[in-house]
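Only a single protein chain was left out; the remaining protein chains are all shown in position.
As written, the chain order gives the labels A and B, with residue 1 at the start of each chain.
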Amino acid sequence: MKKSDLILYSGLIIFGLAAPYLFPAFKVQLTILCILIVLAMTWNLQGGEMGYNSFGNILFYGLGMYLCASVQVGMFFPLAEWTESGGEKTFEHTTSQFFQGMGFGLLVAALIPTIVAGLIGYAILGLRGHYFAICTLGLGIAAGEIAGGIEIIGAGQGFTTPPFPKDIVNPEARGEFFYFLSFILLIATFIFIKWIYGSRFKLILNAIRDNEDKAEAMGIETMKYKIVGWMVSAFFCGLAGGIMGGLIGYIDSTDVAFDGREMGVFMVLMAILGGKGTLWGPIIGATLFHIFKEGFWTILLGWQYVALGVLIVVIVIYFPEGLMGWLREKYPERFGEVIDEKDRKAQVELK
Amino acid sequence: MSILEVKNVSKSFGGVKANENISINVKQGSIVGLIGPNGSGKTTLFNSIVGTHPIDKGSIKFDNKEVSELPVPVVAKLGLLRTFQQTRIYSKLNCVENMLISHKASDQGFAKIFSKIPPDLTERAENLLNFVGLHQKRNLRAGDLSFGQQKLLELAMALMNEPKMLLLDEPTAGINPTLINGIIDRLIKINKEYGITLLVIEHNMRVIMSLAQKIFCLAHGQMLADGTPEQIKNDKRVIDAYLGAQ
Partner (left out) sequence: MDFLIFKAPILMVQASLDGILLGILFALIAYGMALQWGVMNIINIAQGDLVILGGYIAYTMYLAGIHPGWGVIVSPIIMFFVGWGLYKLVINKVVDRDLFISILATFGIAIVFQQLMNFIFGADVVVAQSEYGTTMLFDNSVTLPNSKIFSAFISLLYAVILVIYMKKSKLGRAIRATAQNARAAKILGVDTEKVYAATFGINAALCGVAGALIAITFTLHPYVGLPYTVRSFMIVIVAGLGNLPAVAISGMGLGMFEEFADYILGTEFRIGSVFMLLVLILVYRRFKLSRKREYLK
């Protein structure tokens, strides 16, 4: 690894580890930021690298959310009674139960969405372009609507996730716990995706994006890789959902879990804002977006969504390549894209 | 030995009979030409052979294996590749990356897929780019190349994949005429040295006459004539087909 990279990464990790102590009032915000970055980075695998703009990754996020909480509760108490009403008051997790449940819950939240992606991938990823986009939009929203009717996970009233154990006296502990969970998830996601970026797999995804028919004509069985890519995203999105469910404390089927209209679109927007098809683009995009949202949400009270909608339109029309794309145009040397004008203008000679 | 046996292949689109009862035999290691006026069904035949669409009737055997029911990637993996008339390259990747992803190992097990790309592969890619004259442009985005340059890139990509047989759809169309001799030499070379069988669609008669050992001529979706370049050159039916006389 280059020395500058080493410094950068160490710096970021140290900052990340120290952050909840440096900015204790912003723990929840930082946790959410980590989650948003994970969602944007995984979306980028489909949208930016592979050219499959998915509005349905929220499916895996919501599944993870419900599964984690359900396992965490269901391991120790009857789930149906918990979700009936005020179940969290009748049944109390002991400290060890809480963390055990969380552990298994996250495990399930990671595995099941991955399996789901594997199962539906063959059907859904056979669609292309806007059909894929709208089909996944339908999937995401359908999941929310359907989940909203299932009694055992709370139906209309929602699902209150297990409260943080009362035995832990430190008031900061809850925030710190969820922060470090999300931070570890972020690091794991980053490492995995960076690894992909150095491998042939990334080139395969890019080939599918740039000319899927050509890739097939060259012998690449694209469906395999489309599915694997989606499974990777599902894995990390599921974990993200599981953690968020615990953090927020309350799962609503269409507003929190399968929030196709908001979170589902945000992940698209964040990646595009920062620059889709790049490693750091989604990270920067998520950060900028989060700052914008948190910063302006209260200022623009009542008009937030108008501002958001306008932002989407502006970005999509004027900055489709995002911040990284804009930087690439302005400073191509920084990106290692130094093209000698001689080379560009040279005539091809065949002797 | 016949590496490609096309028997009585027919393909219609709606009411249009693009290919009607076409039979073609290509001997392994040879260079065969496929000519005919525009709209005679040459590209459709290519598409049928590699599996881009299913055929209505007939059989297609590659290397003694029936391939008419197989999907495109599987046929390609058997060693039968084709280039396109309208170039198809990966526009956002640079030339070297285009080459790397064209290598056979791109689809041989997940261990290879998730690992780093070995440096000798990059070397091979650059050598092949040099072979087609694109070495100086190897770091340019493929989408920034001119049409002719993209055609050369496509050829290099195909070679990277080490095919047994290559279907070339108008390899010299859009290429600067000063380069065409270079292309002809290279095609002859890859045929002789690498043993790659070539089936070439061409409109440039000079090119195909100097390349091919045998030529098939299509017209209106049907097989019009076949023979050596000398025979085809003097075949009245071929001359009429090109000049439009019925």
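By definition in this document, contacts are C-beta pairs under 8 Å (C-beta built on N, C-alpha and C of every residue); 3 or more make two chains touch, one makes a residue touch a chain.
It should be emphasised that the depicted structure is a prediction, and the values quoted were computed from it without experimental measurement.
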### Query
Among A:107, A:311 or A:339, which residue is in contact with the omitted chain in the full complex?
A:311
### Task
Could you tell which one of A:50, A:139, A:186 or A:270 touches the chain left off the display?
A:139
## Note on the structure
Where chain B meets the left-out chain, the residues are 51-54, 71-72
### Missing-partner contacts on chain A, residue numbers
53, 123-124, 126-131, 133-135, 137-139, 141-142, 144-146, 148-149, 155-156, 261, 265, 268-269, 272, 302-306, 308-313, 316-317, 320
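Here, only the chains that are shown with their structure count from here on.
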### Query
Between chain A and chain B, what is the separation of their C-alpha centroids in Å?
42
### Summary
As the complex stands, chain B meets chain A at residues 50, 52, 71-74, 76-77, 81-82, 84, 88-93, 97, 100-102, 104-107, 110, 112-117, 132-134, 136-137, 139-140, 144, 148-149, 152, 157-158, 161, 176, 179, 181-183, 185-186
### Residues of chain A that touch chain B when the two form their complex
195-196, 198-201, 203-204, 206-207, 209-211, 213-222, 225, 228, 277, 337, 339, 342-344, 346-351
